[in-house]
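One structure is given below, encoded as structure tokens.
Only a single protein chain was left out; the remaining protein chains are all shown in position.
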Amino acid sequence: MRRYTIEVGGKVHTVDVQETAADRFQVHIGGRALEVRLAAARDVAEAVISPEIAPQDPPQVPAGLRPVAPESLPPLRPAPLPALPPQGDPLEASSEVRAPMPGTVVSVEVAAGDHVEHGQPLLKLDAMKMTNTICAPRAGVVDEVHVAAGASVRTGQPLVTLVED
Amino acid sequence: MEHATVDRLLAGVTALSPGGLFMLLVGCLLIYLAVWREFEPLLLLPIGAGCLLVNLPLSPMGEKEGMLRILYEMGVGNELFPLLIFIGIGAMTDFGPLLENPRMVLVGAAGQFGIFGTLLLALALGFELNEAASIGIIGAIDGPTSIYVSNLLAPHLLGPITVVAYSYMALVPLIQPPILRALTTRKERLVRMPYSQRTLSKRTRVAFPIAVTVVVGILVPMATPLVGTLMLGNLMRESGVVERLTGVASGALANVVTLFLGLAVGSTMQADAFLRIATLKILGLGILAFALDTAAGVLFAKFLNVISGGHFNPLIGGAGISAFPMAARVVNKVGLEEDFENFLLMHAMGANTAGQIASVVAGGVLLALLGAQ
Partner (left out) sequence: MGELLLFGLRLTVYGMGLVFLLLALLWGLVTLLVRTDAREQEPEPEPPGRSPHGTGAGFTPALEPVVAGADELPPEMLAAVAIAMRAHIRARRRQAAPAMRAHQPGSLPSRWVGAGRTRQNRTFTPRGRFS
């Protein structure tokens, strides 16, 4: 059990977390005990990888010694991030099959773990009262299906994640 | 039994005429197309039934006090029914794809060339100007507009024009693909157009029908009835506060009026009015109107493709007609045949709804041009 003190929007929460399995946790917050499962954790944007530097007390400098370098160095800044891919280009994304138009998922033809060929139907999407078959843009293995039948999707929303064999 | 009594009893049989028999066959053909081929069954079935009922020998249905005559006077002669149907169409149509892609409006304009092209051809075939114009309006590919305009310009051609318009509308999935394929290259059909969804505020959705009505109404007063009713239906739909009215307009009212309209139009198909060489010509000109619309739309879209530097799929031009939503589906299907990932549906829907507005505007313009003559 570890205790985390987290500030959200100026409000301080004390959260106790106890893991029960790799993806299951028991969380105590605000006097309630919750069963939490981490369903997914994916990178959707370029995350900043910064070295973790724990704030420490300033080092004890023995009296009489003076640093040669100036006291304050310019702070390190992370390099500017590459621009995010434009939103209007949903089909370009690498392994996500995205919704080409808004609509409702009629049926999902594949399940996670299935091997799919180029052009194999993945799911059926109903848009403007017309059923469209979304096919696999390349061969691969279905890593994850993000939607279920009956879900309504927006343009560019990920439907299925494909990975290489 | 007296001779006169026998005559009276067999009056129906003795009154049979070859023309009447032929029209009975035509009525049966329309019903067959509606029931087994599912060609616009909602309209062709009542039209076929109306045709049967009015052409039976000595049928009282089409006489002065007959039901079909009453229906005709009630809503077709005075243009009421097409307008009521337009309210229903407006209540069913989502103009979202058009609002997200406003430039599609122009594609809808190009898709109206069939009206004027057919008008020219009809003039060349020797039709009067008002007749030619009402035949041309088949090129609006919009049932209510055709009925509205042709009834104002040439009421005696209403029957054939309506039947031709609705029959070919059912044939859009057969008429369009060959034209689309013939006029585009494979490279053009492969042009992908990513669809970017905009969030439209309710204010925009509500303001759109009002703005269109006011602008079109001021500029083309003749189009006010058509645009006004279409947009009234859409306003009711988008406002979201009169769901009961929207439901009735797009459901019960539209169904009732469709039945009445079909029967009334069918009753105009009387043998002496229908069995003329003009009907055959209209049949031929009608399919030309559809083809010209599609071709003009595609050619204009090719022009847009050149301007945009190859980022506009010319197939979309084929959807710039009013046949909603068949044309958009056909375009989407032809695009998918070439590349299963190329979904043109939303763009085509935008062009298709633009075609609806454009056909109404074109109908008004035509009326204004001929009225001013």
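We just call them A and B in the order they show up, numbering each chain from 1.
In the analysis below, a contact is a pair of C-beta atoms (placed from the backbone, for glycine too) under 8 Å apart; a residue touches a chain by one contact, two chains touch by 3 or more.
Just so we're clear, the structure is a prediction, and the values are computed from it rather than from any experiment.
**Student:** Wait, the hidden chain, what does it touch out of the ones we have here?
**Tutor:** Displayed chains contacted by the hidden chain, ordered by label: A, B.
**Student:** Out of B:Gly117, B:Pro144, B:Gly286 or B:Gly335, which touches the unshown chain?
**Tutor:** Here the residue in touch with the unshown chain is B:Gly117.
**Student:** Using the touch definition from the top, which of A:Leu34, A:Ala112, A:Ala148 or A:Val163 touches the missing chain?
**Tutor:** A:Leu34
**Student:** Of the residues B:Val35, B:Ala211 or B:Leu280, which one touches the chain left out of the display?
**Tutor:** Result: among the candidates, B:Ala211 touches the missing chain.
**Student:** Just name the one of B:Leu24, B:Leu99 or B:Leu336 that touches the chain not displayed here.
**Tutor:** Missing-chain contact among the listed residues: B:Leu99.
**Student:** Considering the whole complex, which of B:Leu30, B:Leu71, B:Val172 or B:Val220 touches the chain not shown?
**Tutor:** Answer from the full complex: B:Val220 touches the omitted chain.
**Student:** Can you name the residues of chain B that touch the chain not displayed here?
**Tutor:** Touch with the absent chain occurs at residues 98-100, 102-103, 105-106, 108-110, 112-113, 115-117, 119-120, 123-124, 126, 129, 132-133, 198-201, 203-204, 207-208, 211-212, 215-216, 219-220, 354, 357-358, 361-362, 365-366, 369-370.
**Student:** If the hidden chain were put back, which residues of chain A would touch it?
**Tutor:** 2, 4, 6, 8-9, 11, 13, 15, 17, 19-22, 25, 27, 29-30, 32-50, 52, 81, 84
The rule is simple: only the chains that are shown with their structure count from here on.
**Student:** Give, as an integer number of Å, the spacing between the C-alpha centres of chain B and chain A.
**Tutor:** Taking the mean C-alpha position of each chain, the two centres sit 49 Å apart.
**Student:** Quick one: which bits of chain A touch chain B in the complex? Just the residue numbers, please.
**Tutor:** So the residues of chain A touching chain B come out as 87-91, 100-102, 119, 127-130, 132-133, 135, 137, 154-156.
**Student:** Can you check the complex and tell me which residues of chain B touch chain A?
**Tutor:** Of all residues in chain B, those touching chain A are 94, 97, 192, 194-197, 325, 328-329, 332, 336, 340-341, 343, 345-346, 349.
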